[in-house]
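Excluded from the complex is one protein chain; the other protein chains are retained at their positions.
Letters are used for the chains, namely A, B and C, taken in the order the chains are written, and counting of residues starts over at 1 for each.
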Amino acid sequence: MTGIAIMGAGRMARVHAASIIGADAHIATIYDPVLEAAEALAASTGARAAPSAVEAMADPAVDAIMIATSSDTHVELLYEAVKTGKPVLCEKPLASSYDASREFVATVGEAAARKVFLGFNRRFDRGHASVREGVHAGRIGRLEQLTITSRDPFPPPLEYVPRSGGLFRDMMIHDFDMARSIVGKDMVSVTAHGSSIVDPEIGKLGDVDTASVTMLAEDGTIVTILNSRRCAFGFDQRIEAFGAEGMLVSNNPRQSGFTTYTKDAPGTAAPILEFFLERYGPSYTAEIRLFLDCAREGRDMPVNAIDGLMAAYLAEAATASLKQGKTIHLTGPDQEF
Amino acid sequence: MTGIAIMGAGRMARVHAASIIGADAHIATIYDPVLEAAEALAASTGARAAPSAVEAMADPAVDAIMIATSSDTHVELLYEAVKTGKPVLCEKPLASSYDASREFVATVGEAAARKVFLGFNRRFDRGHASVREGVHAGRIGRLEQLTITSRDPFPPPLEYVPRSGGLFRDMMIHDFDMARSIVGKDMVSVTAHGSSIVDPEIGKLGDVDTASVTMLAEDGTIVTILNSRRCAFGFDQRIEAFGAEGMLVSNNPRQSGFTTYTKDAPGTAAPILEFFLERYGPSYTAEIRLFLDCAREGRDMPVNAIDGLMAAYLAEAATASLKQGKTIHLTGPDQEF
Amino acid sequence: MTGIAIMGAGRMARVHAASIIGADAHIATIYDPVLEAAEALAASTGARAAPSAVEAMADPAVDAIMIATSSDTHVELLYEAVKTGKPVLCEKPLASSYDASREFVATVGEAAARKVFLGFNRRFDRGHASVREGVHAGRIGRLEQLTITSRDPFPPPLEYVPRSGGLFRDMMIHDFDMARSIVGKDMVSVTAHGSSIVDPEIGKLGDVDTASVTMLAEDGTIVTILNSRRCAFGFDQRIEAFGAEGMLVSNNPRQSGFTTYTKDAPGTAAPILEFFLERYGPSYTAEIRLFLDCAREGRDMPVNAIDGLMAAYLAEAATASLKQGKTIHLTGPDQEF
Partner (left out) sequence: MTGIAIMGAGRMARVHAASIIGADAHIATIYDPVLEAAEALAASTGARAAPSAVEAMADPAVDAIMIATSSDTHVELLYEAVKTGKPVLCEKPLASSYDASREFVATVGEAAARKVFLGFNRRFDRGHASVREGVHAGRIGRLEQLTITSRDPFPPPLEYVPRSGGLFRDMMIHDFDMARSIVGKDMVSVTAHGSSIVDPEIGKLGDVDTASVTMLAEDGTIVTILNSRRCAFGFDQRIEAFGAEGMLVSNNPRQSGFTTYTKDAPGTAAPILEFFLERYGPSYTAEIRLFLDCAREGRDMPVNAIDGLMAAYLAEAATASLKQGKTIHLTGPDQEF
C-alpha cells in the first residue's frame, strides 16, 4: 500500500482522499496550516496530522506527496517536495505567477519538472480523453481544426476577479493545456478577443468575461477556444476535433437518460452536469490512479510541470494579445510580452 | 413517357400527380365520379378527363392505372383494371371488407393479384425501409423482437368511427403490413389488448383508441405493436428491430436540426413531423417511382394484393382476439373467427 | 451516526459499505457464514465480525439491519431481523419461493412488512425515477401506455437456469415492480409470450430467454414489458411512459458524451453503461440514503416487503400465462395458478 502525504485538508484534499482509498493506497500524513483541519481529516482516514509540511513529507511511511493547498502556496511546497526525491502531484496552477512558474522549472531542471504531476484533471474526463486518444490514434486522419468551448455556470465573486490574473490565466488555462495535449504540436501564434458583456463590473475591474482565442499550430492546424463566465444551462464543456477523415466530439454528459416529450417541448433532455465536481468527479479518481501508477514505477508524469509552464505561457500570450489588440507570434516560454 | 390513367381527382390523386411528373411519366386520362373534379385536375396536368373509368383505363395512351378514389370503390375498379391487363396501383385498402378482399384474390388468382401494387406507402419511408433492409441483410443477425409504435396526432371525427371497421382494420393495418415485411415469416398467433381511454365516446361506439398487439412468428420472433389515436407531440411513428447482434431503430424525424438550451429546457429538439403528408410525403414519391419501374418491366409488384389480404387477415384476427379476450392461433386467410 | 449490522460480506455487502460511509452511518457488526469474509470486511471498515446473525443484529450499537446474503437465506434472516424491531433492508428477492414470500407477509403482518425495505434498486435510478415522478406529478396527464425494456448484456451460466425460477421470476421481477410503482393501480390481467431463441439450451431446460408481457391495469392502462437475456450493445434498460399530454422516457445513459463522425459512421455515440453495477451504481447509494432516512424517522419503507410480494405475484401469474398459453385474470396474491 502506497503511503501518501497530503498537503492541505480542504475540499480538494477530501476529494482526493476518497480516490486514494479506492486505489490501493492510504494517507499516511496530513499537513494543513490549520492544525484542526488536518486532525479532522486524519481522524476519518487513519492518517497522522503532521506539524509541518517538511515533517509530513519526510515521514518514512510516505511514498508520494500530494499538494492540495491554496494556489499561492503551491510553488514553495513544490520546492520542498522536490527535495525529498519522492513523486509529487500538485494541483494546478504550478505557481501564482508566470515568472514563478518559469523560475521553478529553471531551478529544479526539466528532468525533475517531469516528475511533478500537474493536476490538469480535465485531461482525464472520459469524453475529452476519448477525443485526444482518437486523434492520436489517427481515427480522423490529420487534425485540421480543434474547437474547445468552456463556459462556467456563473461568474466568480467580483472580489475574486482582481486576484484571478484574468480570464486567460484563471479559466482558459485548462483549455490551453487541453489544446496542447490534443494537437501535440507547437503553437506559432495566438490571437485573443474579449468583451465584458456578462457583467460590466468585470470590465471595470480590467477583465473580460466572454472571450475567444485563435491559435495556429506549426503544421497549420487552427485551434479555436471559446470561453464565457456564465452559462444559463450549466457547465458547458465541449471539444470538437475535425480532421481529414472525420470529427470527434466530446459533448456535455447529462444527469440521466430522461427525456420529456410534450406539445411545447417535443424532446427535452435531462440537464447537463452542473459544475466541475459533478462533471469532473470521475476524472479526479482517474487522475489519482494514474499518478499512483507512475509514482510506483518511477516514470515521468504524463502531465507535469513543463505542461503547467507551457499552458501558463499561452495564457500570458493571450493576455498580451488582448491588451495589444494584435496577433502574438510565439517564440517560446522565455518570450517577454 | 409512361401514360397513366388515374381514378379519382381528390387529395391523393393530386399528391400522386406531382410524383408522376417527376418520374418520366405523364397523366393521360383522369376519371372521377365528379366530372368537374376530373376536369380541373386534367387542366393543370395536360390530361384528358374521361367520362367513365372503363373508358379512361382503355385509352391506348394509357400504360398503367392508378386507383385513388374513396376506399369503398377500390375493389370494383380493381376488377375493371385487372381486365385490361395493364399494371395497376391501388391505394390501401384492397376492399372495404375482409371478405371482399378474399374474394378478389380468389377471383383474379394469385398471379394477377401480384401484379396489383397495393399502396402501403410506409414501406417506402426512408427510416423504416432502412430497418427492413438492415434486418434482411443480416446486420443484426437473427431477428428476435420487433416493436412498432404508431400514434396519430389526434383521433378521427366520431362520425368516422362506426364506418372505420375499428382501430385494428383502419389504423393498425399499416403496422401489420410493416411487421410482415420486416419479419418475413408467417405469424402463428395474435393477442390483442385495447382500451378506450383517449375518448370514452369511442368506447361507446364499440371501438378502442389505445391498443397493443403481440404476435408470435413461426420462428419464435415476438412482435409488439402499440397504437394510440392521439399523441400530444405529433405523429409518433417508430420501429425497433432487436436481434442477436444488435438493434435497428427508425425514430421520428424532426422538422429541422434546431435545438434550444435554456435553464429550464437544457436541450429541446425541434418538433417531429406533424402528420402523414409531412412525414410520409417523400415516401409517396418513392412508391410511385417503384411502381413505374415495375410496370415498365412487367414485374410482380413488391407490395401487392396478396400483402393487402394478409394484413387484412391479421387485422381480422386481432379484432377477434380483443372481442373474445383470448389469443387467436392463426391457420391462414381462409380462417373464420 | 447510525450503526448498521450487515448480513453477508460478499459483493453486495461491499457495495453497500461504500454507500454507508458516505451517509453519516457506520457498520457496527458483520455476520457472514464464512467468518474470514466477515473479518476481512470488518478490518477495512472498523466493524466487529459477529459469530452469529442473531448476535450481530442484537448488538446495542446496531440501529438498523441490512441483509445482503445469498437469496436462499433472505427470509430466515428477515424473520430474525423483524423480531428485533429494528428497521431492516433486504436485497431482493424477499424469499426464494412465492409461497415463502406469502407466508412471510402473513406471519409478520402487513404493518411489519411495510417496515422492511426491499432492495428493488432500479427504482432509484435517476432516469427511471424521473419518469415515475413525472407521471405521478401529472406531467403527461393520464397515463395510457407504459413500455419497459430490459435486456441483459449476456445470458446467465446454463447451470444457473434451473435454480433461477425462470425468466419471469428471476429477471422480469424488476420490471413488474417498476410497472407497479409507475402505474400505481392494480393490474387485472397478465399475458405472457416467450421464446428460447438466444440459446436453445435454455429452452431445453424449460425456460425462455426472450419474452414479452402485456398487463392491463384496472383503469385501462396498457403495460408492455420486453425482456431478453442477451443484448449485443450492452445493458438495455429503458422506460417509456405515454399519456394524454405527452411522453416521458428513460433512455440508456452513455459512458460519456463522446461522438464519432466518419464517412461510414456519421454520428456514433459512446457505448451505453455495461451492466448493473455500472448502470445502477449510483442507485445503490440513493437507496441506502433513503433507507437510512426512513430508519431514523421510523417511517414505513417506500418500497417494502408488500411490494416484494406483489412483484412475485405478477411473476407467478406471467409464468402461469406462458405455460397455459392464455391470459391470466388477476384476483390477488392469494390466487392459485
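As a convention for this text, a residue touches a chain if its C-beta (ideal position, glycine included) is under 8 Å from a C-beta of that chain, and two chains touch if they have at least 3 such contacts.
All values derive from a computational prediction rather than experimental measurement.
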Considering the complete assembly, the absent chain touches shown chains A, B, C
The one of B:V34, B:A106, B:L158 or B:V249 in touch with the missing chain is B:V249
Among C:A49, C:V62, C:M171 or C:I272, contact with the omitted chain is made only by C:I272
Sole touch to the unshown chain from A:K83, A:R142, A:R299 or A:K323: residue A:R142
Which of A:A5, A:M247 or A:L292 touches the missing chain? It is A:M247
On chain A, the omitted chain is touched by residues 140-142, 144-145, 147, 151, 191, 193-198, 210-212, 214, 216, 219-222, 224, 226, 228, 230-233, 236, 242, 244-247, 325-327
It is residues of chain B that touch the chain not shown, namely 125-127, 130-131, 134, 139-140, 238, 245-263, 270
Interface residues of chain C toward the undisplayed chain are 232-234, 254, 261-263, 265-272
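FYI, only the chains that are shown with their structure count from here on.
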Closest to the centroid of all CA atoms, by its own CA mean, is chain C
The assertion on chain B/chain C checks that the Cα superposition rotation, as a multiple of 5 degrees, is 180
Residue numbers at the chain A-chain B contact, same meaning over half shared and different meaning under half, come out as same
Per the C-alpha centroid definition, the whole-Å distance linking chain B and chain C comes out as 42
Expressed in whole Å, how far the mean CA point of chain A lies from that of chain B is 58
Multi-chain contacts in chain A, i.e. residues touching at least two other chains, fall at 254, 261-263, 270
